[in-house]
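These notes are about the structure you will find just below.
A single protein chain has been removed from this complex, and every other one stays in its place.
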Amino acid sequence: MSVSLLVPILFTGVSLSAIYILVALGFTLVFGIMRVVNFAHGEFAMMGGFALLFLLDRLAWPYWLALPLAALMVGVASLLPERFVFRRLYGQELPSMIAALGLSVVLAEGGIILFEVHERSLPSAFSGLIHIGGFTFPEDRLVVVAIALAALAAFWLFVRFTRIGLALRTVAQDREIAEAQGIDTRATYRVTFFLATTLAALGGALFAQIYALSPLMGQVPLMKAFIIVIIGGLGSVPGAALGGVLLGMSESFLNTFYGASVAQFASFGAIILLLVLRPWGLLGRPEG
Amino acid sequence: MTALLDVSRLAKRFGAVQAVERLDFQVEPGEILGIIGPNGAGKTTAINLISGVIRPDSGRITFAGQDVTGMRPDLLVRRGVVRTFQATTIYQERTVRENVRRGAFTTAYRGFWSTFLGTAGARAAARRAGEAIDELLSWLGLSEVADAEARSLPYGFQKVLGLGIALAARPRLAMLDEPAAGLSHDEANHVAEVVRRINREDVSVIVVDHNMRFISTLCHRIVVLHHGAELATGTPQDVTRDPRVIEAYLGTQH
Partner (left out) sequence: MMTTRVLAMSASAGVSRARWAWLAAGAVALLVWPLFVNEPFFLHIATLALLYTIGAASLHLVLRIGHLSLGHAAFLGLGGYTSALLTTALSWPFAAAFIASGLVPAVVALIVGPIVLRLRGVYFVLITFTFGEVVRLVFTEWQSLTGGADGIFRIPPPHALLASKRAYYYFALAMAVACVGVVARILASQTGRFIDAIREGERLAQSSGVPILRFKVMVFAIACGLVGLQGSLLAHFITFVAPGAYAFNESLNLLVMNVIGGMGSLTGPLVGAVFLTALPEFLRGWVELQRFLYGVVLIIVMLFVPGGLVELGRRTIALVREPEGRDA
């Protein structure tokens, strides 16, 4: 394979991976810490896209301010369902999952009622091309990759070096031990949900920038998050990173050489195999 | 010699932990065998291995002359090997009678189609099982609470109900995992009495516990486990006098 072909494929792979990890990270966090399979996760990504559109288009805010604020707005808004839906169902895996299914329908249909169902594009903040060593990269994609990587780094630093991050890790390890140590699990859940939906919203905003924005777009990021966490291990943060890279890269390659449907079949085949042979994923822990 | 159950060189490792190592023992027909040892000695693992819940890494289990190593639990039940669980494992939200009826799968269930069509054979089997269960309930002293929800029973009764579910399968060998754990002295005596009565009905019994007094008054012979291996085997008198046992087990526990 020639380098001229390889580099663009790799670059697409990296940008897909970065967005996928952003979305999958929150999904896996919510499961790992709260034991909730958040079927509404993709809708929070969708909301991120619409929040960004609102800030850029209606309020004409500069991009660098609008993007983080859009993500934070969604994160704050998500505390409502956390408080009034999920908190009442903690510890009940299937009821909380069914409620999340309901929430997903509510948010997507609410989006349709508010914004109409059609797809639209975000005003592009960057439209130039950058040439590096004989290769041409679209500027907006480079920005997406840079932002995603920065967000992932910030997340890592937060979890690794703050008190709240420590609490998160402890609860993820063992909830009972965490409670015995005096960690407020409810507060931890709240932070987790906030972080997860903020990351999803950021991922969704970037996703909408590259592809398109619509109230029903949430299904795609959710599907990707599913695939990634099954590959990496439901609840495992490093697993989400690994799964995101694997999915992003393989999609980029398979899409280029075999087309989108082959790529889809391949990822479904891979996760069915994994679920059968190793349901806890590549980096997850088997459950008792 | 025709032992009912013959366990030889049984071994099982979980990761870095050798849970059971070269375990050897026999159960004679009509015997009550005690397996005792401190926590982590491998008692429950031994039961799980014999009942087919987990597969041994090596070794051989023979029941009634046939190799049953690694056989699925439901097939072992058909051959007459049943077990109970350490925790009170019962169907909490069902009546006592329903609990025991669910234990009678091997005798009452005649396959999907005959129960679906309600054939005469299936109905007769269900009726006979129902009668046998009423008898079993009165035999266990549970007749008066037969229609009560299982979770409403006192703990001791729940333990006996657990036994009843196992006995409904008409076993030849019953393996009881800590049948007296968490019971008061009187309740434990009641359980011991039930075990003796089971035994008089020609059921061989393995009792696993860490309470030496309970085991030594109940069992004909005792196997002492230590770190997954057999430390001593013999009558209660022999075992309790064995210096190795006293040092390894009694010495540290009492």
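A and B label the chains in the order they appear, each numbered from 1.
Everything that follows uses one rule, which is that contacts are C-beta pairs under 8 Å (C-beta built on N, C-alpha and C of every residue); 3 or more make two chains touch, one makes a residue touch a chain.
This one's a predicted model, so the numbers in the text were calculated from it and none came from an experiment.
Novice: Of the listed residues A:I9, A:A77 or A:I112, which contacts the missing chain in the full complex?
Specialist: Of the listed residues, the one touching the omitted chain is A:I112.
Novice: One chain is left out of this view; which of A:Y20, A:F155, A:F226 or A:F253 touches it in the full complex?
Specialist: Per the contact definition at the top, the residue touching the missing chain is A:F226.
Novice: One chain is left out of this view; which of A:G102, A:P123 or A:P238 touches it in the full complex?
Specialist: Of the candidates A:G102, A:P123 or A:P238, A:G102 is in touch with the missing chain.
Novice: Can you tell me which of B:L5, B:L137, B:I165 or B:V191 touches the chain that was removed from the display?
Specialist: That would be B:I165, which touches the missing chain.
Novice: Give me the chain A residues in contact with the hidden chain, please.
Specialist: Touching the missing chain: residues 31, 37, 85, 88-89, 92-99, 101-107, 109-110, 112-113, 223, 226, 230, 234, 261, 264-265, 268-269, 271-272, 275-276, 279.
Novice: Considering the whole complex, not just the chains shown, which residues of chain B touch the missing one?
Specialist: Within chain B, the residues touching the omitted chain are 51, 53, 72-75, 77-78, 82-85, 89-94, 98, 101-106, 108-110, 112, 115-116, 118, 122, 126, 165-166, 168-169.
Criterion: only the chains that are shown with their structure count from here on.
Novice: Please tell me the distance, in whole Å, between the geometric centres of chain A and chain B computed from their C-alpha atoms.
Specialist: Each chain's C-alpha centroid was found; their separation is 50 Å.
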